[in-house]
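One structure coming up, written as structure tokens, with questions to follow.
Note that one protein chain of the assembly has been removed; the remaining protein chains are unaltered in position.
Naming follows writing order (A and B), and every chain is counted from residue 1.
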Amino acid sequence: MELGDIRGRSPWEDAWHRLLKNRAAVFSAFIMAAMILVVIIGPWLISWEADFTDWDNTSTGPSLSTGHWFGTDAVGRDILVRTLEGGRISLLVGFVATLVSLVIGVTYGSIAGFYGGITDRVMMRIVDIIYALPFMFFVILLMVVFGRNIILIFVAIGAVNWLDMARIVRGQTLSLKNTEFVEAAQACGVGRLDIIRRHIVPNLLGVVMVYVTLTIPQVILVESFLSFLGLGVQEPMSSWGALVNDGAQDMESAPWTLIFPAVFLTVTLYCFNYIGDGLRDALDPKDR
Amino acid sequence: MMHEHGILRHAAQRLLGVLPTMLLLITVVFFLVRVAPGGPFDSEKALPPEIQANLEAKYHLDEPLIQQYFRYLGQILVLDFGPSFQYKDWTVNELIAEGFPVSLTVGGLAMVLAFLVGTMIGITAAMKQNTPVDYSTMGFAMLGISIPNFVVAPLLILVFAVYAGWLPAGGWDWSVQRMVLPVITLALPMIAYVARLTRGSMIEVLHSNFIRTARAKGLPEKTVIRRHALKPAMLPVISFMGPATAGLITGSVVIERIYAIPGLGSYFVTGALNRDYTLVMGVVIFYGLLIILLNFIVDLLYAWLNPKIRYDEEY
Partner (left out) sequence: MACGGDDGQLTPPRDNRPRPVDELLVDGRPDPSTLAAEQVLRRANGEEPQTLDPHLAEGVPSSHILRDLFEGLTTEAPDGTVIPGTAQRWNISRDGKTYTFYLRRDARWSNGDPVMAEDFVLGLQRSADPATASNYAQVLLPIENAEAVLGGMLPPDQLGIEALDEFTLQIRLRDPTPYFLGLLSHSSTYPVHRPSLAEHGARFSRPGNLVSNGAYELREWVVRSHILVERNPHYHSADQVLLDRVYYYPYEDQSTALKQYRAGELHWTYEVPNNQFKWLQRHHPEELVVSPWLGSYFFGFNLTREPFIESPDLRQALVMAIDRELLTEKVSQFGEQPSFTLVPPGIGEYQSPQPEWADWTQQERNDEARRLYAAAGYSQERPLRVEIRYNTSENHKKMALAIASLWKQVLGVHATLVNEEWKVFLQNREQKFLTQVFRAGWISDYGDPYSFLELFRTGHGQNDYGYSNPVYDELLTMIASERIPARRRRLMEEAERMLLETWPIIPVYTYVTKRLVDRHVRGWENNVMDHHYSRYMYLLKSRPAGS
């Protein structure tokens, strides 16, 4: 990375030091790393299959003797393994959808901001129109038309979520456009798309990183909302949102079906949010 | 003088810009809802073809799509959203007129609550940045975006209505008791966003030169914040609140479903799922108008808070 090459106490080193001082963010980062590891490796270590229905133990509470440490759901499936596998899907949806929105948003925003003029106006008008569409309506239609395809959930959520990113990036690009190094590059005859790629996008990194860590938890929540509407991932696959929604129906009669997935979900969302806030404090170029 | 002239000119431009935006929005929505498979009159008990034909003729669904589109545009011009396919005794206008005040009340109260609590938490956290006070207040604020509201809502009902018996478990009759739980549930995620934005911009403002100057003059910290820091720190919060308010006052599906509240939010979902074309188009267009209107208000507020803004760049 070009910026890393700058000698002396670079802004990035500063940011790094500031981040390390934020204990909540550092702690969250460790938990998150552990969570990801558990979710990826865990299901291989558990003897239950995620879709195995244990007819002798339907809706039983957490117990060592049945071998279901987190209990079972209404058709006798192991909550522990479903929570872990659900975590895979939730995190995957979070990362991929965010990536989709990131790619669209950064491309769109930087082009609009850099070209300016009529291009900018038209592009931002389009953003305005999409903004005026209720997000839920859009996602529901996509789900209804294309069915419950998990790839589609990624794309649907990402495709709606890029608007904020585009606006932020456009704003940043506008202010970067008039900086000396961009003007210098223009004077040297570097093509506009090249300038966007080489000079604008890397300088957006800080803002983008903050945005990404804050978008992931948002997307995970959106997925859980889709599950609430019954439009989430296809059985027997699961997600934290789907598990929590199922659990919330039976919160009194089978609290374990809610508590375990909910703890995983909540801890994850907290961690991402703390990390995001920490990054923002440390990185946001406007700050301090 | 120059400045006010700028605002007026900007306002006029914005209002002119609304028309093509709305037209595009209507067009997009009209054709989008028709893409979904199935129609408004499909049901488990399949209809004999002649009855299906009768129904389609009654609602003009037998016409070519493009003709239906222009018929619809003509209706919209006189602000008539047509009859609802699903709720046959009501027109979409009536459904919106009944649902909107409910959503406006719940959403408006939630917005006020979120603004008050969120800014308080944000300011507190900013003043004590990176201390346990910061972590714990922000931790509390983030509750709303860390637990899905379809878990929070039934939990609140269980504790405050079923177990404690202090509040009603749901329903709607315009009484304050029935508003308490829905408003809190709806405000929770908003509190998180407001608190975070306030904290961020407050930290930024507190590090700026003019605040250092104010402090150097020996003013007490409270005065510094109230007189100097608050207004500029509110800018990002205000611009966030615009579209967020539109979302809140058109209701939340989750809140309406779990608390059995007759607001607008459910129509976005049930309208789409029932293929109630007129209803879903009606609420979507209504929502679009609301967003545009609120963004416009936010712009004006923004200009009032920050006279330095230039309109040729922002738009």
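Simple rule for what comes next: contacts are C-beta pairs under 8 Å (C-beta built on N, C-alpha and C of every residue); 3 or more make two chains touch, one makes a residue touch a chain.
The model shown is predicted, which means the values in this text are computed figures rather than measured ones.
Within the complete assembly, A:M143 is the residue of A:M123, A:M143, A:V210 or A:L265 that touches the hidden chain. Residue-wise, the contact with the chain that is not shown comes from A:A254, picked out of A:A166, A:A254, A:L269 or A:A282. Looking at B:I51, B:L65 or B:V112, the residue that reaches the missing chain in the full complex is B:I51. The missing chain, though absent from the display, is touched by one residue of B:L24, B:L143 or B:A169; that residue is B:A169. When the omitted chain is restored, the residue from B:L65, B:V112, B:V159 or B:L293 that touches it is B:V159. Across B:A11, B:L143, B:L273 or B:L301, the single residue that touches the chain missing here is B:L273. In the full complex, the hidden chain is touched by chain A at residues 51-53, 55, 58-62, 71, 74-76, 143-144, 147-148, 230-231, 234-236, 246, 249-256. Touching residues on chain B toward the chain that is not drawn are 36-39, 41-48, 50-51, 54-55, 57-58, 86-90, 95, 98-99, 154, 157-159, 161-163, 165, 168-173, 256-260, 262, 266, 270, 273-275.
As a convention for this text, only the chains that are shown with their structure count from here on.
On the side of chain B, the complex with chain A involves touching residues 17, 21, 24-25, 28-29, 32-33, 35-37, 129-130, 135, 138-139, 142, 145-148, 150-151, 154-155, 158, 192, 196, 199-200, 203-204, 207, 243, 247, 250, 253-254, 268-269, 272-273, 280, 283-284, 287-288, 291-292, 313, 315.
Within the complex formed with chain B, the chain A residues making contact are 21-24, 121, 124-125, 128-129, 131-134, 136-138, 140-141, 144-145, 174, 217-218, 221, 224-225, 228-229, 241, 244-245, 248, 251-252, 258, 262, 265-266, 269-270, 273-274, 277, 280-281, 284, 286-288.
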